[in-house]
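To start, I am sharing the structure in question, which I have written as structure tokens.
Here the complex is missing a single protein chain, while all its other protein chains stay put.
Take a look at chain A:
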């Protein structure tokens, strides 16, 4: 495992191009494009104001930089550094800007969600889509880039419009049976649209591409409902995380509940492994990168003071949320399936220090990763079943079915990892600090095993 030197960034704006060749970072009003491998600066663009949002086009040829305060969007080309494009939304204001999947249109949402403006870079044409709904996830493009689902609100009723992204032709427009629609999300195969209600009502509606209602799912009533939703990459499972601290998995054939994952404060599951990361390091045991791991078969020894396999049952620290305030810190807020559909990682907000890994073949708890501080972000390797997570300290934590590794970021001046992003090849990780960023290069498969073995041998010698 190797680390690059540290670069500056602002607003956590750092994106790898979809083809994996370039790394774009924003520093104040400057946009810097580097080569991922050499990290040399290829292009430097200067925007009109501090950049708030930055996005690569799907073909990795253009970069969109949005300055919401000024209602401005600037687009830069990699191939033609002289080419420029500036879109001014004028006095109506701008709250969100994004690329269409073809990389030739820009969708701007105006203030008050008055309309969505579609700017074409091919022609000067401007289209408006009226009545977009201001909600958690109002717009979603299908994975293949063909269709766009847009949540709308007209006459106090929710509608969903399905557009063909090619020419913004309205393919379907239908009313949904929701009180207050909160989001829409396409299944990865682009054939099913999941629509969910706001947290006041537990309701998931599944629509076919042609607008037919396939199924409705509601687990309970009269309590705060859905907090998050995630499709498995194979479109086989739909995981619904709710405020009751449970994840419900629906299957894609009957759209009925397959299983339910609870997040109990006390873990008795004998098949699960609980690991606890500990901040105290022993002086005797020193590795180039302090690598500690755990064996899956729950050997009752702690490899060092860094990670510890806890004997069951394990008590998970629970924070009692303030229920009188809005958006209480309860419920499953984030879920992610691994790329091979095998594992599901979840985080329950009132157990912020813990990430739960579930085995989707066995439909049971596999591991509980307990950290000393609240988990900020976790993401699966896009190629391998490998989970990276950070807790806002100077360490990067990795989990794989074979065990856990924690790595100290060897940067000077207290690099605190706020978020992690995998490179699309899965060979490197981008670690974002508050004002800095750094790349972490994973070893190849063989080397990785070596590291693990090395750690094991060391421990056994000890």
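Criterion: a contact is a pair of C-beta atoms (placed from the backbone, for glycine too) under 8 Å apart; a residue touches a chain by one contact, two chains touch by 3 or more; residues count from 1.
In the analysis below, contacts and distances are computed from a predicted model.
Missing chain, UniProt name from the options "Protein YIF1", "Dolichol phosphate-mannose biosynthesis regulatory protein", "Ribosomal RNA-processing protein 42" or "Afadin- and alpha-actinin-binding protein-like": "Afadin- and alpha-actinin-binding protein-like". From the options A:171, A:219 or A:258, the residue with contact to the chain not on display is A:171. Among the residues A:104, A:203, A:248 or A:386, only A:104 touches the chain that is left out of the figure. Considering the full assembly, A:114 is the residue among A:114, A:219, A:265 or A:402 that touches the omitted chain. Touching the omitted chain from chain A are residues 58-59, 71, 82-92, 102-104, 112, 114-115, 119, 121-124, 126, 130-131, 146-147, 153-156, 164, 166-167, 169, 171, 189-191, 208-210, 252-253.
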